[in-house]
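Removed from the display is one protein chain of the complex; every other protein chain stays in position.
Now for chain A:
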Amino acid sequence: MSLELVCPAGTPSALRAAVEAGAHSVYCGFRDETNARNFPGLNFSPDELVEGVRFAHAHGAKVLVAINTFAKAGAMDAWKAALANAEKAGADAVILADLAVLDHAATHHPNLRLHLSVQAAAATPEAIAFYADTFGVKRVVMPRVLSVEEIAKLNAAINVETEAFVFGGLCPMTEGRCSLSSYATGKSPNLTGVCSPPEHVAYTEDRNGTATRLNGFTIDRFGAGEQAGYPTLCKGRFVAGGKTSYLFEDPVSLNAASLIAALAKAGITALKIEGRQRGKGYVTEVVRTFRAAVEAIDAGGTEVEVGRLLAGLVEGGRQTSGAYKKTWR
């Protein structure tokens, strides 16, 4: 069975770009706090989703709808509406994390296929079996704490599909278990679907260059002439034990392209590309390249050939294969 390529669609135009570039599936969310990329200018209205699903299906691609935040107490209507709208649009699956949302979906939308979001952080056979047995979850997105060897062992012990991130933004923290952003700003992925939110970001120039701050906390400093990066909290430079360093993670992104064959051997069903905040040009290039790599692997291509295909993507920003290699820890 060929690997399924799951690609980001932050907007209807990115959806069309991803499908045309060869995505087997795209994932997207509604324009509200029900999804973990709740940024201005992104996401879909219910009508746009209907149109997006129609377009994807006409091209043989699937649409997965991320409803992967934790419902607000006393205000679950938005999450219920998102499930109903996803089913009405003909979505092929919804990606969920919250027990309440999973319970509601399993009870009221028995025909909706359920995937477990990385935000649920299910990393053991026992936890995964619980979600599969209780809610009928069919696929689990792997928490980014597992090595390839551990994913292989996990897949041998479970009987649901697994999906692994291979490219794009990288959280060094276990997703769905991180309140760093709300400690600094009051907003976080679990609470409001955002991390290090733009309305709390400030770039301040002084005689030493530029400081990037998040609600007043300095996340990094850049010299004159250096390009100041976005102050994502866990990618900042801090001082601990007398040392100044990128303590949590360097300003890198994930690129596990060299591990695609190993992930396939480890039993992964689908490869996921992060980047719903990215434009359609980026999406087109990354999706086309990964599709070619997946096909080369299917055809028995060597790592060298696959490496050559992906070489163009490796240039530019710094990259890491993250937790898939044990030395990252």
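Quick note on the criterion: a residue touches a chain if its C-beta (ideal position, glycine included) is under 8 Å from a C-beta of that chain, and two chains touch if they have at least 3 such contacts; residues count from 1.
Just so we're on the same page, contacts and distances are computed from a predicted model.
Student: Look at the options "Bicarbonate transport system permease protein CmpB", "Cellobiose ABC transporter membrane protein", "4Fe-4S ferredoxin-type domain-containing protein" or "Ubiquinone biosynthesis protein UbiV" and return the one that UniProt uses as the protein name of the missing chain.
Tutor: "Ubiquinone biosynthesis protein UbiV"
Student: Of A:129, A:201 or A:292, which sits in contact with the chain we cannot see?
Tutor: A:129
Student: Please identify which residue in A:3, A:86 or A:178 touches the non-displayed chain.
Tutor: Reading the full complex, the residue touching the unseen chain is A:178.
Student: Taking the full complex into account, find the residue in A:53, A:67, A:146 or A:266 that is in contact with the omitted chain.
Tutor: A:146
Student: Looking at A:58, A:224, A:240 or A:299, which makes contact with the chain not pictured?
Tutor: A:240
Student: Could you tell which one of A:56, A:194 or A:219 touches the chain left off the display?
Tutor: Residue touching the absent chain, from the options given: A:219.
Student: By the contact criterion defined above, which parts of chain A meet the unshown chain? Give residue numbers in ascending order.
Tutor: Touching the chain left out of view, chain A contributes residues 70-74, 76, 97-101, 103-104, 120-127, 129-131, 133, 143-146, 150, 172-174, 176-180, 182-186, 188, 190-191, 211, 215-221, 234, 236-241, 243-245, 247-249, 323, 326-329.
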